[in-house]
Structures are given as structure tokens and as C-alpha cells.
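One protein chain omitted, others in place.
After this line comes chain A, so read on.
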Amino acid sequence: MAALSRKWDPLFVLVLGSLVFSCKGDVLKTSNDRTESISATKIEESSPQAADLGDLRQSDEAESNEDRKAFTPPPPNDQFQEEMVIRPLYSGDIYASFQFRTQWDTDFLHDGKKAVSHYRLFPKSLGQVLSKFSVRELHISFTQGYWRTMQWGQPFIPSPPGAELWVWFHHTVTDVDGNWKELTNVLSGIFCASLNFIDSTNTVEPSASFKPLGLGNATDHRFLRYATLPREIVCTENLTPWKKLLPCGSKAGLAVLMKSEKLFHSSFHSQAVHIRPVCKDWQCTSTAWELRQTLNVVFDLYTSGQGKKEWSLFKMFSRTLTEACPLASSSKIYVDVTDNPGGELFDLSPSSPLISTAVVLGDRRTYSVYDLTKKETFGQLRSLNLLLRWKGESDDMLRPPLHAERYVSGFGLQKGEIHTCLYNSHPYRAYPVLLLDSLPWYLRLYVHTLTVTSKTRENKPSYIHYQPSKDRLRPHLLEMLVQLPPHSVTEVTVQFERALLKWTEYTPDPNHGFYIGSSVISALVPSIVAMDTNSTRDRPLFSSFFPTKEESSYFMRVYTEPLLVNLPTPDFSMPYNVICLTCTVVAVGYGSFYNLLTRTFQVDEPSAPLAKRLANIIRRLRGVPLL
């Protein structure tokens, strides 16, 4: 088993590359300014008015250089970038994704050195947490609603409904469980969430599904902890502390759009914090810490858009943009115009002269770019209100290559069966996926009933990691590597038995059911784009004809629906009655045995009637013979 997992390690190291997609746009400026520096990005910016803009940029730079000379501040070793991607969805809904990235060249985990005490852009609360608990990597997300892959395509950063937390600890940590317990409690305070309900009964150590996304190739999953709270409700009280972590708060920049009454009036809302060590530069001579805050929201066509396919920043967020965050080194808005090359599908106003293309999630996309650090972006009105107005009907969406769904079958409260259906829509490529299921102990899983079938034939997983549950201590963990044949549905079923719990272990609404967290499906999916278009890259010709592995497939993580499972319930109103009645039965047993054990058989001599006995007492007093 160990050999197998080692075999897949390189696979997950590759994942790092493919997940860095969103930072590619950020590096644009530097690559344009200094064309001689060959960046590792896959993005190219083509601008029709490059000459004009180039002039402008140079003059800007000159100004800022003068400022710098006047104050002579120490060279900042941290930087902040913000961006927002708007993707019109085929269903008529609209998807807005914010990303805020703070990068800081420091070392929280250095052993000999004093803990970092001076914070500039990086939030101090998180920095202290990182150094106190020796966290290598931290990923936390709060999600309200379920991402509908079949309607909306793939999200940039997927997250399961409810709260999800996974942490890689530094390999010097000795008491990982203790650190994890404290960390969840601290995070619970920072984000005003019920993360303190994460305990050993819902924490697992996945062996293969969650590899570090940052630097380092730690593969010892003893330092990894993963937990989800599928029932966590995400609301304003989680958003406010999340916004406070931004250098500009919600005062300036893209964050002014985050008004909670709009954000939570949506079909899908997900906010996340990802912290990881990354390379400082492309040669990776030293490391830096990256804090990436993301917020994804999908506005519904009917509830938010009143049924009209017409979206604007104001309509979505009831705010318009007036400035970038002054602390941000880059601040951009990307609008996905891939399906709208000639403007026949929708109108975008104001239109932007900047176009960029990027390979995102295995697909080459084109974006209109609005740079908020430029004055002319805001136009005459000094405010930017992007407007998308549909003109025609869009075609059907390309099916995402991988998606999954899950449900419980069976009736009654004794047992059940979990079905997970994995769909591979790729027409001719088979690829392996890692399926992770973490089920609470009160669903007693029978792993011998596990069946995996594709195309009505058994499909034996090549790797199974199963950790059985311990009652009230540890959940089930089932991880397996399944090969999905092309254009097929693979069904994974496993039977379980529903346990009867103690009456105090039920939630306040026990007949509502218990939420079971999503399964996680991680895969390297073959990309639709095969060819690297970045011809400016300085590479020997002999190495660049065939696409490299990195571009021909990309990492994808899919979360299934959480399940709602009913358990048999005792009657909550009668603990006293039950205690009394059962004790009575035991006492009946005890009493009857006691009777037979201590007494002996005797002939029943009827006792004298009362009058006779009274008479005898009197007679005894008188001294006369008794009757």
C-alpha cells in the first residue's frame, strides 16, 4: 500500500503547478515591463494600444520612484494583489470570484529566531497562529450552497458545503492532535465559526487525497489533518472577520463590493483562506508565505437578477468601484469573454482595450482586463460599473470532464447504502481519480460490501486505504484510487448500518437527520488544450514540439453533495420512565430469586383470628390458660 501511495506522489506534486493558475494574471505587469525577464507564466497579454499604455505606465513608475527616493522607506518585503473574475454562466447566472493575495518574505517557522513581531500587510492574527502552532499550510473554507458542476462548470477553487479545514503541520510538531485541537479553537474565534466542533470524531488523516499545495514535498500524512462541518451555516458574522484580514479592509479596492446583504442573497457563497509557503521568485532561491483569500459567489438569474439577463456590478453588489486598494501592487478585474469573441452574445460596457488569454482548468479562456490602478479605467464618472447585457441565447455548455454525485438508497432506519456516481465525460481518455469518504462513526460502514462498477463490470480499485471507525472517537476514512473508463459512469456503493445513539448525542432536531460531509474526488484530468501557445518562452526547439505533461492534464477536485441521513431515535421524553421500568424488571428478577433463595417451604398453619388473639392476650395477663 505504501509503495502505491509513493507512486502517486509525483502526480500530486504536479498539482501544485496547475493550481497556481490564478496568480498568472498578476505577473503580467512585470513580464510586460521587463520583457527580457522570462517568466514562468503561461499568459500572454495582447493589447492593441500597447504603445500608449506603455508610455503611461512608464510615467507612473517614474512618479512612484521619485516618491520612494523622498521617503527612503525600507524595501518592502511584502506585496498585496487583488483581482476579481466575472464569468457569465450558461444558465444565465453569474459567477464572481475574488482573490486577494498577500505575499511576505518571512519565516514564521524559523526555530532559532525570535517570532516575527512586525506585521505590515499580512494579518497579525493569522501570522501568530502560524508560528504558534507550527503550521506549514492552512486551508479553510466556508461555503453556503452547493456548486452545481453540471450547470456552472468548474469553480476556480472548489469547496464543499459547510466548513472545511485542512492543515499540514510542520514536521517538527510532536503533538499534532493537541496542536490541531487548539488551532481549531483559535480559528473558531478568529472566524466566528463553530470550528470548535471539530474533534477526533470528524477529523481524518487522508493518505493521498490532500497533498501540500505549497513548497515542500511532505508526504507523511501524520502531519495532515482534515475535517469538515457540513452543517455549518455561513453568514455575515463569518464574512466580517474575513474582510478584516484584508490590508484595506472593506474600505477601498475590490472589497468595497462585499456587502453581506447582497453576497448572502445568492445561490452559492464561498469564502476561503489559503496559507502556504511559495517560492519567492521563479528560481525558488528562497521561500515566502502566501496568504490567499478567496470569495466566490454565484448570483442567481431569478432571485438576484429578476429574470433579466443583464448584470452589472451595481446590480450584483449594490456598489460600484471607484479606486483600487492603495496598498495593492495590482488590482484587476477580469471578465470572461471567451464565448463572446465578436460581441454577439453579450455587450460589455465599458469595454476594455486589454485582453488576456490564459489556460484555466484545461481550457483556453479569453478575458477582458480592467486595471483599477489606472485612472482611465474609471472614466468620466470616476466610478466603474461593469455592465453585461445579453443579446442572444447561449449554446449548451461543454460538459465538465469529471463530475460526481452521491445519494443514500434504501428505506427504513436500520441500514442503507451510499451510492457515489463518478462521471467521466472525456470521450476517449481514461484517468484515475482518488475518492475520499469520511463518514461519522454512527454510520457503521461494511467495507466488504464495497463495490465499484463501471459499464456494468466490476472495476477493482488499485489502492484502498480504509481506517475503520471507533465509536465516539474516530470516523471512517475510505480512500481509493479508481480508474474511470472514458465516457462512463462509475458507481461506488457501500452499505452501512444506522446506529442508535445515546439520547444526549442527538442534535436538537434529531428527526431532521444528520449531515454527512461531501466525498472528495481528486484527479488529474486530461486537458482539452494540448498545445502550449506561449511562443515567447525561451526554450530549445527540440523540447517544445510535444506538449509537456503539465499542460496536457490539470488537477481538479470535485466535492459531492453532503448527505442527510436519518437515524433511529429513542423517545427523548422518557428517560425517567425507562430507568424506572427497566430497573423494575431487574428487580422482579432479583426479587423472585431472592425470595426462593432465602425462604424455605413450610406448612401453612392458619393464624388465629384477631378476636381470639386479643382474648389470649387478656387471658395471659389474667394468668388463666389460653384458649
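Rule of thumb we're sticking to: a residue touches a chain if its C-beta (ideal position, glycine included) is under 8 Å from a C-beta of that chain, and two chains touch if they have at least 3 such contacts; residues count from 1.
Keep in mind that, in the parts below, contacts and distances are computed from a predicted model.
Per the UniProt record, the absent chain's protein name among "Phosphatidylinositol glycan anchor biosynthesis, class U", "Cytosolic iron-sulfur assembly component 2B", "Integrator complex subunit 11" or "Myotubularin-related protein 7" is "Phosphatidylinositol glycan anchor biosynthesis, class U". The omitted chain makes contact with just one of the residues A:N77, A:S462, A:T507 or A:S592: A:S592. Of the options A:G216, A:P353, A:P432 or A:P570, the residue whose C-beta touches the omitted chain is A:P570.
Contact with the undisplayed chain is limited, among A:R472, A:H512 or A:K612, to A:R472. Mapped onto chain A, contacts with the missing chain fall at residues 1, 411-415, 441, 444-448, 464, 466-472, 476, 497, 499-504, 568-571, 574-575, 578-579, 581-582, 585-586, 588-590, 592-593, 595-597, 599-605.
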